[in-house]
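To start, the structure itself, in structure tokens.
Note that this complex is displayed minus one protein chain, with the remaining chains in position.
And now, chain A:
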Amino acid sequence: MLQVTNLTVKFPSRRGEFTAVENVDISVKPGEIHGLVGESGAGKSTIGAAIIGLLQSPGYVAQGEMSLHDTNLRTLTPAQAHAVRGARISMIFQDPQTSLNPLMRIEDQLIETMQAHEDISDADARDRAVALLSEIGIKNAAERIKAYPHQFSGGMRQRVVIALALCTNPELIIADEPTTALDVAVQSQVLDLIRALADERGIGFILITHDIGVIAQITDKVTVLRGGKVMETGETAKILREPEHPYTQALLAAVPRLDKKIDRFLVPATEADVEAPQIISGIDAEAWLLDGGVQDPIGLQAHDITVKFAGERTSLFRKPDSFTALDSVSLDVRAGTVMGLVGESGSGKSTMAKVLTGLVQPSAGTMTLGNDALPDAKSRARKDQSRRIIQMVFQDPYSSLNSRHRVGALLAEPLWLYGLENDAAKRRALCEAMLSLVGLAPDAIDKYPHQFSGGQRQRIAVARALLARPRFLICDEPTSALDVSIQAQVLNLLKDLQKTFGLTMLFISHNLAVVRQMSDDITVLQGGKVMESGGSEPFFTNPQADYSKNLLSLTPTL
């Protein structure tokens, strides 16, 4: 049905032309789901945009043929392309929050789309829209169709987006990371829906994703991309079982496994522009850290932490109802171990981290760090020693480093703030040593954060945390913004550091496979309540709570 041959897309810039996609061949049959998988910068989304004719300016198709049945997609006039787009090829975007117009009822959005492509009366269009919504699994469709997008949950909203893509009966749907913004349970429902639509309606899908678990779950064929080139293509089952290309093999090896715990991740052989995996060699920094007494592990307990946030104000004269983000959550992180904290979005994981670091004031509960009481946000002084002992690595390395200062200045902050090193020259030497300890070249010290890739930035963030001589490290989704191969490197680094320095760690993640690889104990949160808590291995082999069982069974695996 869809035939793409030899597609090359180029982006001219002031530094010469950048080839985003090079000689890519793809074919999709009716009812087939073709996965495009690759890390960021692989050109996945660019291929999708080229097919539907929505390449971001100044990008252009330099060569290649694209045809849908007997329509040549490359020779269409803008008006013809407009007619094909929507009617014969539709698109599902990543974020259902932004792909629906928040000011229009979904009814109007569906009818508008249908009427843009065919001559159909309002009443007929509405009937078809209602039928479509119930087909897609929205209960009470005749009533719900009058609702606005914000009145639907994330998963339901993505269903509406799918209905919007379907309402013109397209032959091909391009789904660009359709489940990345969704929780696992919802992701699994949306993927089932896509599979069912392909089977029942014979629609061809191109599914763009970075998640190999998603590829394994629903695609028929897969194309592995890297740097705009096809690495390998073929039947999904065959490629995942016996990958031939070394890159595919490495990529698969780097995906954290849910079914067993391994000691270290295999890191894909990287190209010259990505730093080679480095052995810990910063003797200087290592000695300094050990000298600081990091070797005595320290435990942390939290008892019955409750956090309430003010809800929406409904009346000028009444106090707004409060919203309970954490409900009597207790946490026991044993000294020198890694506690995994898992849960879906909104479960209160990050709020817990903020309570421990003193950013959020709990309304009830106590905390202890080692043998001392850990003061809560309001009573924690600016110079409290727990501020040094507890350090945090954040989720997004693009926003956790101040981009306006040099790496050296950022790294030196904890050293002078906590009075650990008062001599500027020594501080600098120590920062350089710490950079090489986390696997970066010491000359990074004079660069700005934007000169580094995501993985390198996360290493800088780790180095900064270590320079406070912490004994308790909180990692809040430290790798969820990173590609799998980079994730493997950063996780290896964290593991090594934890072992070498006897750090106690709270590892927060929504990704169960990652948590299994990292943690000794595990706590599962849902809606601000602890569902299950205990040893990590027993949890993964024999979960107790129904919620945990469900969560585990829905996580896509290879």
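By definition in this document, a residue touches a chain if its C-beta (ideal position, glycine included) is under 8 Å from a C-beta of that chain, and two chains touch if they have at least 3 such contacts; residues count from 1.
One rule holds in what follows: contacts and distances are computed from a predicted model.
**Q** For the complex's missing chain, which UniProt name, "Small ribosomal subunit protein bS6", "Peptide/nickel transport system permease protein", "Methionine synthase" or "NADH-quinone oxidoreductase subunit K"?
**A** "Peptide/nickel transport system permease protein"
**Q** Given that one chain is not shown, which residue among A:25, A:95, A:413 or A:520 touches it?
**A** A:413
**Q** Using the document's definition of touch, tell me which of A:238, A:383, A:426 or A:549 contacts the absent chain.
**A** Touching the chain that is not displayed is residue A:383.
**Q** Among A:146, A:404 or A:450, exactly one should touch the missing chain; which is it?
**A** Final answer for the missing-chain contact: A:404.
**Q** Write the list of chain A residues that the hidden chain touches.
**A** Considering the whole complex, chain A reaches the absent chain at 14, 357-359, 381-384, 387, 390, 392, 394-396, 399-405, 413-414, 417, 468.
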